[in-house]
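Missing here is one protein chain; the remaining ones are kept as they sit in the complex.
So, subunit A:
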């Protein structure tokens, strides 16, 4: 072989080997297993810390009653890691059998037929009734044509944690019920370098709860930005003004990341707005320093709070036997038994069905955070599913709120600019819901 042909051959070998390498990876078997033959399903989820233990318990219970099914539990730390990981896996043709996911992500997955429609299985011989589920929790998993692609699993609602001792010392006998009371109480609790309300803005949901209470809705019926929500006298400006005034008069402070929890536990603040998912962490941080109490968020035009947590979806790439096994698993997790176990052991999440609360009376008596959160669950609002929402919420809206709170822009200016950007995003990304 001369030098030239040797090099060409080497290059060809390289390309062939590269292609082989690129095509490597676990292939998907299309062999259909009998319902009685063993089947393994892979479940990607974000259950870390105490939730991991609770989920392991659920899986153990399920595997005991379904000995032919093995659940391979893969924990991914958070949304920021799970969403791109899922996307990469789908593009590579190797998604898990089922995964925890947020409805806005699922929009793209459904467009590409990556998720299965659960309706045929729900209505099939091994299906179950959706009647006991909270309608507002089912809705985000349902698409406009009525197909149910996702089922709610680990959900919760934002509530108000407060330092009862600080409230007592300030002569406040009950937690605030309206915005006016909220601002007044926060002012009473502040002073001497302490600001009562430590604002956390890792996500926009704490602020969105207030926006929802002011009867706001950023997405119009056509999927485009709803101009009225951004207007000078609209709900967004109203909610921003409330927070901005509180920062200006020293009764609220903008914190970074999850520092609001540290502030609250260290008694430098006395009000914390958070999810029930915070509960185990807040409780551990507070310890015996003061009495931790919980209350629904104050209301304005209406009672509303933000919904958070994850839904379950099954991927179409899995084999029919895996899909059936995954559906059995979803059925178990969302069943009355599964949800009761989940609420009692996860220490933060709420049941997605209305029939669990009755069976958990004893538990709820001793777990006030879950009791309060459960009472507001029917008013919980999920984030919209439009394609432009993610970037709008994480970038445009977050920046607008921060700009107002650090006094760079007025609420009207911030919302005017946010509307322009929202329209641009909607035109670029489309409005599919």
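By definition in this document, contacts are C-beta pairs under 8 Å (C-beta built on N, C-alpha and C of every residue); 3 or more make two chains touch, one makes a residue touch a chain; residues count from 1.
One rule holds in what follows: contacts and distances are computed from a predicted model.
Participant: So one subunit is absent here. Using its UniProt record, which name fits best from "M1 family aminopeptidase", "Transport permease protein", "ABC transporter" or "Pimeloyl-CoA dehydrogenase large subunit"?
Facilitator: "ABC transporter"
Participant: May I ask which residue of A:41, A:151 or A:387 touches the chain that does not appear here?
Facilitator: A:387
Participant: I'm checking contacts with the chain that's been left out. Which of A:259, A:359 or A:423 qualifies?
Facilitator: Touching the chain that is not displayed is residue A:259.
Participant: Decide which residue listed in A:359, A:402 or A:423 touches the omitted chain of the complex.
Facilitator: A:402
Participant: By the contact criterion defined above, which parts of subunit A meet the unshown chain? Give residue numbers in ascending order.
Facilitator: Counting only subunit A, the missing chain is touched by 1-3, 6-7, 10, 13-15, 17-18, 21-22, 80, 83-84, 87, 91, 107-112, 193, 253-257, 259, 262-263, 266, 268, 387, 390-391, 394-395, 398-399, 402-403, 406, 408, 428-430, 432.
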